[in-house]
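Below is one structure, written out as structure tokens; the observations come after it.
The other protein chains are all here in position, but one chain of the complex has been omitted.
Now for chain A:
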Amino acid sequence: MATIKIPEQKVILCGEYGVGKSSLFRRFTNNTFVTATDRQSTLGLDHFDKTYNVGDKSLKLQLWDTGGMERIASITSSYYKFAEAAIIVFSLDNSASFHSLSQHLLDVVTYAESAKIFLCGNKSDLEGEKPQVTDADIETFCEQCHNLISGVYKTSCKLADGIEEMFTDIACHLAESNRSRLELQTMKHHGFKVLPADEQTAEGSCLC
């Protein structure tokens, strides 16, 4: 049976522990929110595919969560490999998480050279009257990064605010950059995934 395979775009979540990466991930996967950190419920789940329609094209965003590795140790460099986009998350009510953005940015440009980078200020519901991180702060940061940042979003996982908009916009960005890239690039530089024997024959060996 001939089916057209929609290319997957690996999108990774980065940022300090506790800024809401897993909450974003949970909103993305099943649109729920939990207040207590109930790690148990996400055990074993670390990436999720979702299809977005951009114009007349379909695009599959594959969102990856860190699995909590950054809590004490560092994230493995392989987490970044093959990423098409990285969402660096900070918390709008926590200026420390904002100040560590540059470190995460450095990690992304080091380990995922070709990834498009997006900035996400989460917990907009906690912003309050006197925000810990102001719009001016964010603007200054983006300027300092010499246009490395492809987009900036504010979200609230608690209120489900701005999240769908963010992912849809990221899908548009990736569709745009893919158009030129896919036409130029041949697939011969890529490897293949190892699959169980039965799937292998059904799908062919190249899944890139």
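Operating definition for what follows: contacts are C-beta pairs under 8 Å (C-beta built on N, C-alpha and C of every residue); 3 or more make two chains touch, one makes a residue touch a chain; residues count from 1.
We adopt the following convention: contacts and distances are computed from a predicted model.
*Asks:* Name the chain not shown, per its UniProt record: "Protoheme IX farnesyltransferase, mitochondrial", "Rab GDP dissociation inhibitor", "Protein ANTAGONIST OF LIKE HETEROCHROMATIN PROTEIN 1" or "DNA-directed RNA polymerase RpoA/D/Rpb3-type domain-containing protein"?
*Replies:* Going by UniProt, the chain not displayed is called "Rab GDP dissociation inhibitor".
*Asks:* Out of A:G18, A:G68, A:P131 or A:G151, which is the one that touches the chain we can't see?
*Replies:* Candidates A:G18, A:G68, A:P131 or A:G151; residue touching the omitted chain: A:G68.
*Asks:* Provide the residue numbers of chain A that touch the chain removed from this figure.
*Replies:* The list for chain A reads 39-40, 42-49, 67-69, 71-74, 76-79, 81-82, 110, 189-197, 200, 205, 208.
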